[in-house]
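Left out: one protein chain. Kept in place: all the others.
For reference, chains read A, B and C in written order, and residue numbers begin at 1 within each chain.
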Amino acid sequence: MLGEGIIKGMAETAKNFFGSYTSAHRLTTVQYPEERIPPKQNARNFPFLVFDNDEPESGLRCVACKICEKECPPQCIYIVMERDEKGKPKKHPKVFDIDISVCMSCQICVEVCPFEAIKMDTEFELSDADRYERLLLTKDRLSKPNTYYHKIHSVEASEVDFRLAEEKAKAEEKARAKAAASSKSTVPAQPAAA
Amino acid sequence: MDQGLRSELSKQGIFTSTLEELYNWGRRNSVWPLQFGLACCAIEMIATSMARFDLARFGAEVFRPSPRQADLMIVAGTVTKKMAPQVVRLYNQMPEPKYVIAMGACAISGGPFKQGYNVLKGIDRYIPVDVHIPGCPPRPEALLHAFMTLQRRIDSQKLTGANRARHLDPEAPSEFPVPEFGADDLEPAYNPQVWQPPTFVRDE
Amino acid sequence: MSAVLDHPANQPSGGIISPERDGKYTVLAKTNSNGEVDGDLLEVSMGPHHPSTHGVFRMDVVLDGERIVKLKPVCGYLHRNHEKIAENVTYLGSIPYTDRLDYMCSMTNNWAYALSVEMLAGLCAPERAQYIRVITAEFTRLINHVCLVGFLAQDMGALGTPLMYAFREREKILDLFEALSGSRMMCNYMRFGGCRVDLSSGWIEEANHIVDRFPAFLDEYENLLTGNEILIARTQGVGVLKPDLAISASVTGPMLRACGVNYDIRKVDNYGIYDRFEFKIPLGSHGDVYDRYMVRLLEMRESLKILKCALRDIPEGPIMDPNAKIRNFKPKPGEAYGRIEGPKGELGFYLISDGGPNPYRYRVRPPSLINLTILEDMCLGQTVADSVAILGSVDIVLGEVDR
Partner (left out) sequence: METLEEIKGRIENEISGAIVEILPNDSPSNQRSLLIGAEHGFRVAAWLRDEPALRLDYLSNVTGVDWPEKVVKDKVKVKRVVEGEEKEIDQVMERRLGGFLEVVYHLYSMEHKHGPVVIRMRTGDRAEQTHLPSLTPVWRGAELQEREVFDLFGIVFDGHPDLRRILMWDSFQHHPMRRDYVEVDDYEYEPTPHDAVLAKARQHYPKEAKSE
């Protein structure tokens, strides 16, 4: 019969219309500002820097090794290493900028970082009228405490903490062994990753 | 009329408003976007307009296929040099008041494709942009957030005075020159009326 | 209107048009006894901004009344220099760029690239990674086909409704991808030698849940569309493509199979672990828009079979080849061409290494672009409105056409 297919389609639409009130798999609208989709464990948007012990400056895990700067495919990371008066490099970034107007959220910086210093944030409400100032994340806007990391990626953060503690213990063990062997040096060098 | 008197009146069931508020309220809640996608972000833009995120809740009910019926241009995706003149032309065809959202890294600055020879490094070189959304691509919620940012911006616009809304200023241009294809780049490379290379220099 | 006829290969022939031509360009229009074109031809530029061109694609159409006499695809409006950029970033750095090629199916793009690098460097992904790849690739095929059908219906005037159904299912699969890789669209998930992260706990259950529900959705979708008289009238007998022309024009994917040619790289190359799954290859017989639509719907059902098996059989184990190096990866000089059956057709990557950290030459074989070769042949003699349906059925994504 001509029109049968159309009627069948209409019936399907009607079924969906009423079904959308009752069944969850029909995905009703998320009323965004008031209601949010619960963020996923792995969700990523832009990078941030992790610091330990509530010390945003000295607690930064970043040692300014510039690996992420080099590996970043769109080249949106800029790092300047801190130097003391004599010009000797300190293992600390003086400038750490990420241009999120360029960043493509690929997570390669996180993957290549050997110090677990840079991680992915889930924050996405960053739209702004100003392109240059507000979309350039400087070090103070990037630094976030480890507790925040635990809050957004709990599973991953615990794994990282475990791994870091293990490494630290190993390094201390090594340093102690070294100290015992030479028996002269008194203070073991602090491992870089700590 | 001060805030106190107004709230007092509204308790009595009398609502007062200024012309400015009414005007901005109307404009704010009937922004119709242009159905215009360029690249990856366009898919997220479509996803935003679909049932799960439903951009229509904010008054952006319909995506208009014609620029003549649209108020908002969402530049969703990479603007290449080959496409830039068409984007400007579309913008010129939109009636005032009109707004532009640069959605995604590519539209803001060329994004990951910035090093490419055919990629325009930011659509703000040719047309004024009201809101930038970083992200590659931004989540649908991020577009909704940007939309609310735009609504707040519209809400704060003045009807009169020196800093009145752009479309109320007869001096302010509504159309911008369309760049032309040259032998090795667009000519001109940017519109100096809209955009100047920033002179910011890092001090360390 | 003689300007149209100026091309040296163009010779006006009498009478109207047959879509089959032997690779020659002939302008075909009604001519009078003197060999002149009857009446005026109308040149229309459809695009680059046009609601039905799937992005920034342009067709220069010459019309005789409402019939298409000549059609030239014009692309390049999204030429983002992917290949040039890839020559300047490392092998690892190219992976996120491949996501943005065909932005509906980032997982299959990842896989094609990872496969090519694995061929170039002699790596092999472990069992579990192979299974994950199959699972994600088949989910990608579902996303692509379901959205394509939605867009196709929208192009033909079904404003929104089928597309809304499609995007609803897409959202569910995207949620899976986000839980797996962290991003909805740009997964950046596969690596040469395996995958980036392992499946989280509960992921397989969730995936199983979606796979179980999907056939019911497909039935719904077919109820909505397949028997619809308007759809049938708009698609059957429209844009017919003959198998020999399709082969000669290197058409691949569902487009080719709709013409009845049995060529699916999953079966031919048996890349990955596709030889372990039982699935059929749906073939069309007419090669028209309707067959392309049906082939895609049937392919989704076959994908679901693969998904079911893969989700059941997935073993435990490592997900990265221990020989794979992510940083400072420098394959030996040489070249490799690896290809997979993407949702749109054969997606291949051709890499030349000179021993450095960046590829010397990096080339994407884009199925969307190459399937456009015969767009004109399919459209000649059809009406303008049909050209929209035909273009929709080719299934192009501009990120891949122009790169």
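Here is the rule we go by: contacts are C-beta pairs under 8 Å (C-beta built on N, C-alpha and C of every residue); 3 or more make two chains touch, one makes a residue touch a chain.
Only a predicted model underlies this, so the values are computations on that prediction, with no experimental measurement involved.
Although it is not drawn here, the omitted chain touches the following shown chains in the complete assembly: A, B, C. Across A:77, A:126 or A:142, the residue that sits in touch with the chain not pictured is A:77. Here one chain is not drawn; of C:162, C:194 or C:331, the residue touching it is C:331. Mapped onto chain A, the interface with the missing chain covers residues 69, 75-78, 80, 97-99, 102, 132, 136. Residues 81-82, 115, 117-118, 121-122, 181-185, 189, 197-204 are the ones on chain B that touch the missing chain. For chain C, the residues touching the chain absent from view are 7, 9, 23-25, 73, 75-76, 79, 81, 83-84, 119-122, 245, 247-251, 261, 263, 268, 331-339, 346, 348, 350, 352-353, 361, 363, 365, 369-370, 372-374, 402.
Everything that follows uses one rule, which is that only the chains that are shown with their structure count from here on.
A straight line joining the Cα centres of chain A and chain C is 33 Å long. Touching of two or more other chains is recorded for residues 27, 73, 104-106 of chain A.
Each of the following residues of chain B touches two or more other chains: 51-52, 112-113, 115, 136, 139.
Listing the residues of chain B that touch chain A in their complex gives 51-54, 57, 102, 105, 108-115, 122, 124, 129-136, 138-139, 141-142, 144-146, 148-149, 153, 198, 200, 202, 204. For chain C in complex with chain A, the residues that touch the partner chain are 89-90, 92-97, 100, 161, 165, 168, 171-172, 175, 178-183, 186, 188, 196-197, 200, 213, 220, 223-232, 326-327.
On the chain B side of its complex with chain C, the touching residues are 35-40, 42-44, 46-47, 50-52, 65, 77-78, 80, 82-83, 86, 90, 106, 112-113, 115-119, 136-137, 139.
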